[in-house]
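Omission of a single protein chain aside, the complex is shown with its protein chains in their original locations.
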Amino acid sequence: MAVQLLYFAWVREAVGRDGESVDLPETIATVADLVGWLAARGDGYAQAFADPARLRAAVDQSFVQLDASVTGAREIALFPPVTGG
Amino acid sequence: MAVQLLYFAWVREAVGRDGESVDLPETIATVADLVGWLAARGDGYAQAFADPARLRAAVDQSFVQLDASVTGAREIALFPPVTGG
Amino acid sequence: MRRIIVGAADFDSAALLADLEALGGGAVASFTGLVRGEGGLSSMRLDHYPAMTEHALADIAARAEARWSLLGLVIIHRVGELRPGDRIVFVGTASAHRAAALEACHFLIDWLKTEAPFWKKEAYCDGQSRWVEARADDDRAKARWDA
Partner (left out) sequence: MRRIIVGAADFDSAALLADLEALGGGAVASFTGLVRGEGGLSSMRLDHYPAMTEHALADIAARAEARWSLLGLVIIHRVGELRPGDRIVFVGTASAHRAAALEACHFLIDWLKTEAPFWKKEAYCDGQSRWVEARADDDRAKARWDA
């Protein structure tokens, strides 16, 4: 399934792009699975996604836990904890 | 001893003046004693000072309880609970 | 910076806020109280105890400054005749921390309600008038800060 990925803050900087469209393998059921899959790409991806504890996510523009399902998702964003306000 | 009395809000309106200088009898030790003594004057005073529970006081411009001493006081103000802000 | 003003004149909330924002603290909180026009209120008169008011407010300000780390504190309280929509009171605080600014602001207005010598008399369109009664809620709000 084709999903739009978005990266923000140092995740974006480490990956070197602000997003990409990917076809997710069927083995990826949760956001955590996706993070592990991205980390395995090496280089900037390994750096950005090596430590899931430092990451937060939104699926279709709603914040979710990393154990959330990605089934049917159109847009998945990965980023550090927010620091606005 | 001569003391300046000040009245505010409906106490002032009931008494019909905003203050007066009085010589307190030596039997008056506390603000509550003073309130009772003023109530005994009758008319507007009786109306203003009949119910000590409705009154608050300041001695020399500091809020006090009605059982506070009036010994050495130069200025005693009597008024309802405050309603500013 | 501490500014305390008691008077009949209206005040400029905007300029007060701008002065607090200019202190470099990063966090500015404010509260403005205004005359509500509900129930046919036509005007309100605020009396006070002139010789006592400013130092009562200074005492309240000092308590806030002792409790929170503040870069700036403003208290403006009007007296005299006011109409619906008129500002009555402004409290503003500046701090390096948002919780300090917000809590101090809340503390100041709760204390002003119960510990400053002001009295409100309301006049209504039907010609009636009455002194505002103190509210037990206000005492409880103030007592919350005693803990």
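The letters A, B and C name the chains in turn, as written, and every chain counts its residues from 1.
Following the convention adopted for this analysis, contacts are C-beta pairs under 8 Å (C-beta built on N, C-alpha and C of every residue); 3 or more make two chains touch, one makes a residue touch a chain.
Values in this document were obtained by computation on a predicted structure and should not be read as measured data.
In the whole complex the chain that is left out makes contact with A, C. Contact with the omitted chain, checked across A:5, A:24, A:38 or A:58, is made by A:58. Only one residue from C:3, C:63, C:106 or C:121 touches the chain missing from this view: C:106. Within the entire complex, the positions of chain A that touch the omitted partner chain are 6, 8-10, 58, 61, 63, 75, 77, 79-85.
The chain not shown here touches chain C at positions 13-15, 17-18, 21-22, 24-37, 84-85, 87, 96, 98-99, 101-102, 105-106, 109, 141.
Here, only the chains that are shown with their structure count from here on.
The largest tally of C-beta contacts between two chains is found for B-C. Centre to centre, using the average C-alpha position, chain A and chain B are separated by 72 Å.
Distance between chain centres (mean CA atoms), chain A to chain C: 49 Å.
For the pair chain B and chain C, the distance between C-alpha centroids works out to 26 Å. Counting partner chains per residue, chain A shows two or more touched chains at no residue at all. Multi-chain contact residues of chain C (touching two or more other chains) are absent.
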